[in-house]
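Below is the structure I would like to discuss, written out as structure tokens.
And then chain A:
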Amino acid sequence: MEPVIELKGVVAVLGSFPALAGIDLTVQRGEILLLQGPNGAGKTSLLRVCAGLLPIERGEGRVLGIDVTSQRELIRARVGLLGHSNGLYLDLTVEQNIMFWAATVGASDAEVASAMKRMNVDGRLAKVKASQLSAGQRRRTALASLIVRRAEIWLLDEPHAGLDASGRDELDGLLRDAVAAGATVVLASHESERANGLATRVVTVDGGGAR
Partner candidate 1 sequence: MEHATFVIGSWVLTAGSLIAYAVWIIRRGRALSKHATNEEMPWT
Partner candidate 2 sequence: MSTHSGTGTKATRGLGIIVLLMLIALAFFGLVFSAEDVVQGSTVRIMYVHVPAIWVAYLAFGLTAVCSAVYLSGKNRSLAWDRVAGASGEIGVLFVAVSLVTGSLWGRLTWGTYWVWDARLTSTAFLFITYIGYLAVRRLGGTHRQRARRSSVLALLAIVEIPLVHFSVNMWRSLHQSASVADPNAKVQLDGLMLFSLFLGLFAFTLLFVWLVLHRQRTLQLEDAFADRGLDAAIAARREEAVK
């Protein structure tokens, strides 16, 4: 077992609100870890800390062996965070969105095509503007761009929200494939039933602490 995320006593604030009040978390490579808890429990902030996006005020931590206090920038290139927003450009088509991300990492057109096919946003959908997509289609587009970015840790915030039944199965399959290919998945969800079948381990986040 090799830990890819190790957090100790992490405090992170949003403005002056302590979203995380001293949290410990360890994630092993190849896990599908589910973070459970009610809304406002700090799941999103925890994911953002793991992604190197939210600076921590106190405590210490390492992600992929990189220190989160001093070298957040190095973490970012190697993890993929999909938050409440999908990070899409609404005036670009599905294909243009994914092509843009591919250009930032130098992924080939073949990789783009295969990612779109895997997330079922190829064909007719490829030419549709993101602003005209349904919530589920947007999410699938965002996931496809995550594939072309070749993220080692996937941090997913409510990934099942807005997906229909087949989309959810598709996503579960995709996440299992990704783990089989060497990725680690951390997902936050309050739909425990759904995600439990997928997750290999469950951690409850509540009031800024983790158990």
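Here is the rule we go by: a residue touches a chain if its C-beta (ideal position, glycine included) is under 8 Å from a C-beta of that chain, and two chains touch if they have at least 3 such contacts; residues count from 1.
If you want to know what made the cut, all candidates are chains of the complex that A comes from, given by their letters.
The structure presented is a predicted model; accordingly, all values stated were derived computationally and were not measured.
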Number, please: which of 1 or 2 touches chain A in the complex? 2
Residues on chain A engaged by candidate 2 in the complex (per definition of touch): 11, 13, 15-18, 21-22, 55, 57, 206-209
